[in-house]
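Sharing a structure, written as structure tokens. Questions coming.
In this view, the complex is presented without one of its protein chains, the others remaining in place.
When the chains are written out, they are named A, B and C in that same order, and each has its own residue count from 1.
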Amino acid sequence: MATFMSLAEAVSGNLFDGDTAAFEGFTHLIPHAAAHEAIRQGRRDLTLVRMTPDIVYDQMIGMGLAKKLIFSYAGNPGVGLLRRLRDAVENDWPHPVEIEEHSHAAMANAYEAGAAGLPCAVFRGYKGASLAKVNPNIRSIICPFTGEELAAVPSIRPDVTFIHAQKANRRGDVLVEGIIGIQKEAVLAARRAVVTVEEVVEDFAGVHPNACVLPHWTVKAIAVVPGGAHPSYAHGYYARDNRSYLEWDAIAADREAFMAWMKQNVLDKDADVFAGRVAALRAAR
Amino acid sequence: MATFMSLAEAVSGNLFDGDTAAFEGFTHLIPHAAAHEAIRQGRRDLTLVRMTPDIVYDQMIGMGLAKKLIFSYAGNPGVGLLRRLRDAVENDWPHPVEIEEHSHAAMANAYEAGAAGLPCAVFRGYKGASLAKVNPNIRSIICPFTGEELAAVPSIRPDVTFIHAQKANRRGDVLVEGIIGIQKEAVLAARRAVVTVEEVVEDFAGVHPNACVLPHWTVKAIAVVPGGAHPSYAHGYYARDNRSYLEWDAIAADREAFMAWMKQNVLDKDADVFAGRVAALRAAR
Amino acid sequence: MTGFTSDEMMTIAAARALKNDDVCFVGIGAPSAACNVARLTHAPDITLIYESGTIGTAPDVLPLSIGDGELCETAVTTVSVPEMFRYWLQGGRISVGFLGAAQLDRFGNINTTVIGDYHRPKVRLPGGGGAPEIASSCGEIFITMKQSKRGLVDKIDFFTSFGHGEGGHARERLGLRTKGPTLLITDLAIWKPDPETKEFTVTALHPGVTREAVQETCGWPVRFAPGLVETPAPTALELDTLRALRARTAAAHGGQEVA
Partner (left out) sequence: MTGFTSDEMMTIAAARALKNDDVCFVGIGAPSAACNVARLTHAPDITLIYESGTIGTAPDVLPLSIGDGELCETAVTTVSVPEMFRYWLQGGRISVGFLGAAQLDRFGNINTTVIGDYHRPKVRLPGGGGAPEIASSCGEIFITMKQSKRGLVDKIDFFTSFGHGEGGHARERLGLRTKGPTLLITDLAIWKPDPETKEFTVTALHPGVTREAVQETCGWPVRFAPGLVETPAPTALELDTLRALRARTAAAHGGQEVA
């Protein structure tokens, strides 16, 4: 049953040291505010799951939260590499990070299988790909009808999933619209789900019957954090802050610059700053 | 690429003797007009696939189109049994019909696997169920990570799928809304798809971004048949004709009454009659 | 029994078994009436799910099919049928599955497929639909049906859906982690499985019903629980709610009876 609470409460009550945690959002609706709160609360030894780690996990990895990373594309979209992630993988800074790497198809299927309560996902993939040789969690099954060999990966079942969504209604049902990515699956695959939203409305009257709605009984906690996806975007609310993605490249290139930026913009701030960060981006949407 | 044509052309150009054909629509949007056209064209030896055969397949079976039936629930919803189907299975009238019976979960997963281009569907099902003993197409695979035994069934890949939808736009994209059932999967699983629609609009301007739309290049033929789902219904257009479902029970109970009804209402009619049949039901929706 | 019918008692007793925070997978017919009476009385926040994909639906009248338009119009969301069976049922999100039965045995195994041999059936019934996986994936299963020797039988002809098998720990042996049938509500009594044997045992008789009446309409020797009680009669609110629902339904469906 969804309970409305502050982001600090939602994170402290649902994210614990050693958890397997997914922060999802495929380019759109990335839950940056929730990730910053996790950083402020100093969580450790997390297994971080995310198809496209990008800035949000670059920050968490650089701040030492991650023990392991499960992912399929580790880039800063449209910009380049993730320098904090590289520093961890190449130089063990701030500490070694174990990686379990998949393709997008495998991760998407693994979340889907998690939502479907299955132990593994079955799909046609990894043919001739080296990942199958370096990742012991890529196996195969044989179709009992055709004899075809298909790929199998373990389903993803996070202890907790964080997403950002456009709206909740007063009952706590959550509406996600536009590029819906993997959010529904990531929530349904998890033991606990925490959602940050742009706003709370009385009800979703008039919404399309087949819109992506997560009923209140699939969510543990909802925190209202306008702008909580910044520098990602919220369809219908504000545009993507492309400049922040570009600027991140220089910030993340240097350990000290990174630490200084994180202190100033994350550790010394709270969730309320996000509304201001998107103010100028609202016009563009 | 979708081409607009008459229903008679759409059926004669896409449904052939011996085909595996799915006429789908889960209670809502059942393609009755297309089925009637198939009956008028006298197709034979069809393998008919449908989760819930109900009246539409009772008519096709009684008229001798079916060689085999793949299904998961053969009832007249809210009324009772399907008397033409029973007569075929119990008494071989008008001729024997082979049956391959599944659960809803298996059929839904099999269509999903067909749309996903897989040879089989994997799910947790049929535990302790006798169907697994009488249907050789229910097999199992072992999860390579947990050792759990899961059910496997062949994917459904019809030669042709027929569905009824609310709208097409001028390009031939198709919009399905409300209880969307298994339509998207049934279309994408098939080699060819034929769609009857209530109306054609210029475009779908303003439709929800995540609405169920089948792009024009997934559909072979579109025929405009207002009322084409009757006595099923079309959300936003007309209500379900519950009385027709009740009356069917008596019609189908007797071979001669059935044949007379089919002559009068199907063989001697054409697709244009459907608009009139729903005229009084439009107010209710 | 005065003032209410045995059918009304059955529906109301079934409604009472549902809790406000249940997520309930609803079959058509009697289960649908019971679930909606629960929603309209003591369980206003109950989530009702029909296998057509309608989640959190609140129909004003009882649907004639599991896919009536009103189910969608009043739902929190409507999903595709594969999603319904994968994410919501198989995903373990349903607390209670409500099933009817053509044949039922003492261990809660259900047959709705055939009477007689599967390949040369005497009567071909509709088949399982969602039932095989509802029976295995829901947290627990409630069964509701009218008693008769044709319905409550010593041996069912076909295991459409698995209850407690031959009793005892049959479910665990199959790897099932859900409870299976925990409640049987008939027009005469309330039955619960014996904790050890899993045989359905009468725990309450509806007002005015005798042990003999229960035995006469049951195909196996009936066990009665030591602390056998009487089912509380329907309250005025319960009866009014059910009758008003049925009246609205009859009016909406043009005098049609809901099966």
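Basically, contacts are C-beta pairs under 8 Å (C-beta built on N, C-alpha and C of every residue); 3 or more make two chains touch, one makes a residue touch a chain.
Owing to the predicted nature of the structure, the values given are computational and were not obtained by experimental measurement.
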Which displayed chains the hidden chain touches across the whole complex: A, B
Identified contact with the non-displayed chain, of A:Glu149, A:Asp203, A:Asp254 or A:Asp268: A:Glu149
Of B:Ala8, B:Leu81 or B:Ala116, the one touching the omitted chain in the full complex: B:Ala116
Residue of A:Ala8, A:Leu246, A:Met259 or A:Val273 touching the missing chain in the full complex: A:Leu246
For chain B, the residues touching the chain missing from this view: 1, 112, 115-118, 173, 184-185, 188, 209-213, 215, 217-218
Contacts of chain A with the absent chain, listed as residue ranges: 26-28, 51-52, 71-75, 77-82, 85-86, 89-90, 101, 103-105, 108-109, 111-112, 123-131, 134, 148-149, 178-182, 184-185, 212, 233, 235, 239-240, 242-243, 245-246, 285
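What we mean here is this: only the chains that are shown with their structure count from here on.
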Connected chain clusters in the absence of chain C: one piece
Averaged-CA centre spacing for the pair chain C and chain A, given as whole angstrom: 40
Inter-chain centre distance, chain B versus chain C - centres from mean C-alpha coordinates, in Å: 28
Overlap residues in chain C, where contacts from two or more other chains coincide: 72, 78-79, 86, 90, 137
Multi-partner residues of chain A (each touching 2 or more other chains): 116-118, 209-212
